[in-house]
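Removed: one protein chain of the complex. Kept in place: all other protein chains.
Note that the chains are named A and B in the order they appear, and that numbering of residues resets to 1 at the start of each chain.
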C-alpha cells in the first residue's frame, strides 16, 4: 500500500463557483468560473476545494488557505481567494457539502431488487431501500427516508420522513422513529431488556413486551443498544443526540436535546431531563432521575438522583466543586501523613 | 411526526377472555366474552389489554387499572374488572404474551429463499432461517431454532433446539450453542482473541484456534463480543445471562447462572464461579478467579482474585465494607485537613 491521501473519487464531481452560487445563493467576489471539485476545512483545504469561515477567529486562516474559494459573511474581503459572500456561511457550506459528499448510500431512490419486504409494508414517496435490507409486515416508512443495505426493520414499526438508517442496523418490531432521525451502523433498537425473576437460583426471563419510541431529530451513533420497555416504551425525546456504543436500558426516558457521549450507560427506568449531558463512559444506576441541564463528567458513576443544573464528577459521583476539592486533598495526602508523623514525633520529645 | 403511542399493529389480534382461558387454563370471574387485543402491565394497561397481578403488593392497582381483564391468584376478587384466576398468574400471562406478541421474526418456519446454506448443513424439524441469513458448511441446527434475517453462522457450528438468534448476529466457525439459547442482534461470538507476540516492537498475531462453547439456557444481549479461545474454548455455562455491550475475552469461563450487566468486561483466561454478578461497567483483569456468588459493584475494577461470597466495590476493587468506610473517610478529608491545621496552630502558640 502506498499511503496516500487521495480518495478514490477525487475529482468525480466538479462545479464552477458561479454554479455553486446558483445552488446556495450569495454574491461572488473574484473569479466566478474557478472550478471546485471538493469541500474541506479552511486549514485542510487544497486547490480545487471550497471552504468556509463563519467565525471571526478563523478569519486569519483566509490569508493562508489553499482553498480555491471560500464562503464568508458579507463584510469579508480577500486579495487572493475568490469569495462567496452570504448571510449564513455555515448553512450555505452545509448545502455545498451535500452536493460533493452525497453520503455513500448504495441505493438513493427506490427499492433494490434484493431487498425483502413483508406484507402490508407502506413506503412513502422517494423512499430508498438498499440491497438485502429486510422490512417486516405492516411497517410504515415516511417520505424520502433511506433504509440502507443489510439493515433489518422488524414488523409493525413506524419510521417518519427524511430519516436515514445506515447499513447493518437492527430495528426490532413495533419501534417508532420520528422524522429526520439518523441511526448509524451496527445499532440495535428494541432488543429485549435485561430482566429475570430468579426462582430457586435459576433466572427466568421476564417477557419484554414494550417498545421503543424515538422522537424527531434524534441522532443515534454506531453500535448503540436501546432496549425495548418491559411493558411501556423506552423513550428518546426530540433532538437528543447519542454517540457510539452507548447503552440505554429498558424503560429509560431521555429528555429533549440530551447529549450522551460514547460508551456511557443508563440502567433501567432511569429518567433524564432536558439538555442533560453524559460525558464519555459515564454510568447511571437504575430508577433514578437527573434534572434538566445536569452534566455528568467523563467516567463518573451516578448512584442517586441529581437535581437540575448540577454538574457531577467521580465514582461515586458528587457535585463537581465538592469532588474537585476532595481530589485536591487526596493529592495532598502525602503531605498530611508526613506532617502528622512529624507532629507526633515532636510531641513525643 | 405526530407523537402517538398507537402501535402500527394495534388491534391486529383479538381474543375473547374465554378463548384465553381455553389457551392457558384458569377460572373466569366476570364477563367471559370481553374482547382482548393486547397485553400490558397493570399500571400501563388500557381498554382492550389483559394484565396480571402475581404479587400481593400490586393488588391495589386492581382498583384503578384500565385493563379489560386481569389474571390473578385464585383468592382475588374485583367488582369492576373481569378476572382470570389461576394458580400461577405470571406463567399464564407469559403464555398470553406469546400469543399477542409473536416476537417479530420475519421468518417463523422454513428457510427463506434468499438464505444461503453451505454443504452438509443439517436443520432440525421446524427450524426457521430468515432472509439473507448465511449458514456455513456442516453446521447443525436443532429443532425449532430460529436464525433471523442477515445473520451469519459460520461452518462447523452446532446450535441446539428451541434457540433464537436475532438479526445481524455473527457466529463464527466451530461455535457450539446449547438448547434454549437466545442471542440478540449485533452480537459477535467466536471472534479472534486479542493475542500478539511482540518481536522487535512489532506485534505478531497469535493464531486463535479454539472455539466458544455456550451451554443451555444462556441469554446474550445485543452487541456483545465473545472471543474464541486461543487453543481451548471460551465457556459460558448453563443459565448465565449476559447484557448488552459486554466483552468476554479468550479462554474466559463464566459459571452457571452468572449475571453480567451491560458494558462489563472480562479479560483473558479469567474464571467466574456460579451465580457471580458483574454490575454495569465493571472490569476484570485477566488470569484471575472469582468464587461462587461474588458480586462486583457497578464500575468496579477488579485487579486480583476474589474469594466466594464477597461483594467488591471501587477502583481498585475492595470488599464493600472496607471500600465504603474509605469513601466515607475521603468525604471527611476537608474536616481532617482543617482540624489538623487548627491543632498545629494551637500547638504553635
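Basically, a residue touches a chain if its C-beta (ideal position, glycine included) is under 8 Å from a C-beta of that chain, and two chains touch if they have at least 3 such contacts.
Since the model is a prediction, treat every value here as computed from it, not as a measurement.
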Sole contact to the chain not displayed, among B:85, B:172, B:241 or B:274: B:172
Residue ranges of chain B at the interface with the undisplayed chain: 114, 116, 118, 132, 134, 136, 138-140, 142, 150-152, 154-158, 160-161, 168-170, 172-174, 176, 178-179, 186-188, 191-192, 194, 196-197, 201-203, 205, 207, 209, 211, 213, 215-216, 223, 225, 227, 230-233, 245, 247, 249, 263, 265, 267, 281, 283, 285, 301, 303, 315-316, 325-326, 329-330, 332, 336, 339-340, 343, 347
Residues of chain A (touch criterion as defined above) contacting the omitted chain: 1, 3, 5, 7-9, 12, 39-41, 43-44, 90, 94, 97-98, 100-101, 103-104, 106, 112, 114, 130-132, 148-150, 166-168, 182, 184-186, 219, 221-223, 239, 241, 243-245, 257, 259, 261-263, 275, 280-281, 298-299, 314-315, 327, 330-331, 333-334, 336-337, 340, 343-344, 347
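Following the convention adopted for this analysis, only the chains that are shown with their structure count from here on.
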Chain A-chain B separation of Cα centroids, rounded to whole Å: 26
